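Heads up, one of the protein chains got dropped from this complex, but the rest are sitting where they should.
Our next item is subunit A:
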């Protein structure tokens, strides 16, 4: 097991290098002179030269990349052009907001998706199954910014639930009533995931339920509930876990719209603002952090496969 994890960790190194190269080239893929763009169209040549010097743009590319990589490893992501604060600090305060949002949404979508999928599979081809699958199709097709707006319209403006208060604030003031702040954004983000997981669980479960060993379990006299959970679900989980991992990754990058709608000060907002104000170091930083997190989540998914299916170690 440890060997498996170590090998899998080593395998992520090339991926990480690839990510850094892409992020690094962001700066150089911008048409024109980045220093000029950062300084602004009408900035005097002296100021542009200063920025160029500060960003090290006069060095040869490989030297620049080496410095960039070295800085990342030591946790230095550069300085925000706009606020002059270190990028790491800018991200640091917002990172957990987005991660928390993504984690809660994932928990909600896994919970709802699994239950709906299992019910659908066990009662397949009944009215209940058809209804669940139609609801899931809606959940999947609704753009989440629209869903978010509708939720605000009906629940928040109708004073049922406050739309949002920052997690930080919430933490400071204790939980109390503050769970309500999380509800709407989490529903907004979790709906599509729940729908995908429900559909995946259903098809995966249906496949397993048709297997001979399910019949064997029934012939042993195993209770139907245990047949479903111990024999069927455990075997059906691998594709579901894959989807959960991908969904979580997608959430990290996909909270932009939701954060905007609910005025949440998270990574998504930070990225959008940075792009709008051409704050390239911040853009680089956020893209890098989200990518690293994505790689890490996929690593976790791979390791969980190993727990679900002992045979995976063999290859």
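The working rule: a residue touches a chain if its C-beta (ideal position, glycine included) is under 8 Å from a C-beta of that chain, and two chains touch if they have at least 3 such contacts; residues count from 1.
Here, contacts and distances are computed from a predicted model.
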The complex lacks one chain in this depiction; which UniProt name from "Molybdopterin-containing oxidoreductase family membrane subunit", "Peptide ABC transporter ATP-binding protein", "OB-fold protein" or "Peptidoglycan D,D-transpeptidase MrdA" does that chain carry? "Peptide ABC transporter ATP-binding protein"
Looking at the whole complex, which of A:3, A:46, A:62 or A:220 touches the chain that is not displayed? A:220
Just one of A:235, A:255, A:271 or A:298 touches the chain that is missing; which is it? A:235
Contact set of subunit A toward the excluded chain (per top definition): 125, 211-213, 215-224, 231, 234-235, 308-311
